[in-house]
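With one protein chain held back, the other chains of the complex are shown just where they sit.
Up next, subunit A:
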Amino acid sequence: MTVSTTTLVAAVLVLGVGTFAFRYAGPALRERMTLPPRAEQLLGVSTIVLLAALVATATMLDGREFDSIARPAGVVVGAVLAWRRAPFVVVVLAAAGTAAVLRLLGVP
């Protein structure tokens, strides 16, 4: 490893402070302004869209590559169960279980 300990610690701290600033900004700024109901609703939709995009990319990709069949298959099983209002525990365990079993069978 070529990076010095000091550099590495500094990098982690800068990443930590920056991430904290991102997290703190919303709660702190919210207090200083009253948002119209329309804007509140928009923010709610934006957060759902961000989470949905995370679901899509985390399901289909590893980094920049479409790499797996077992993982999307597991998530689809979970999605069907969730849509049919199965309990959360069942959804998550079925998704993980499906992916695990498929991998055991040699599916990538």
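Here, a contact is a pair of C-beta atoms (placed from the backbone, for glycine too) under 8 Å apart; a residue touches a chain by one contact, two chains touch by 3 or more; residues count from 1.
Following the convention adopted for this analysis, contacts and distances are computed from a predicted model.
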Query - Identity of the absent chain, which is to be given by its UniProt protein name, from "DNA repair exonuclease", "Peptide/nickel transport system ATP-binding protein", "Branched-chain amino acid ABC transporter permease" or "Glycine--tRNA ligase beta subunit" - result: "Branched-chain amino acid ABC transporter permease"
Report summary line: Per the touch rule stated above, subunit A touches the missing chain via residues 1-3, 5, 7-16, 18-20, 22-31, 42-61, 63-66, 68, 70-72, 74-75, 78-79, 82-83, 87-89, 91-101, 103
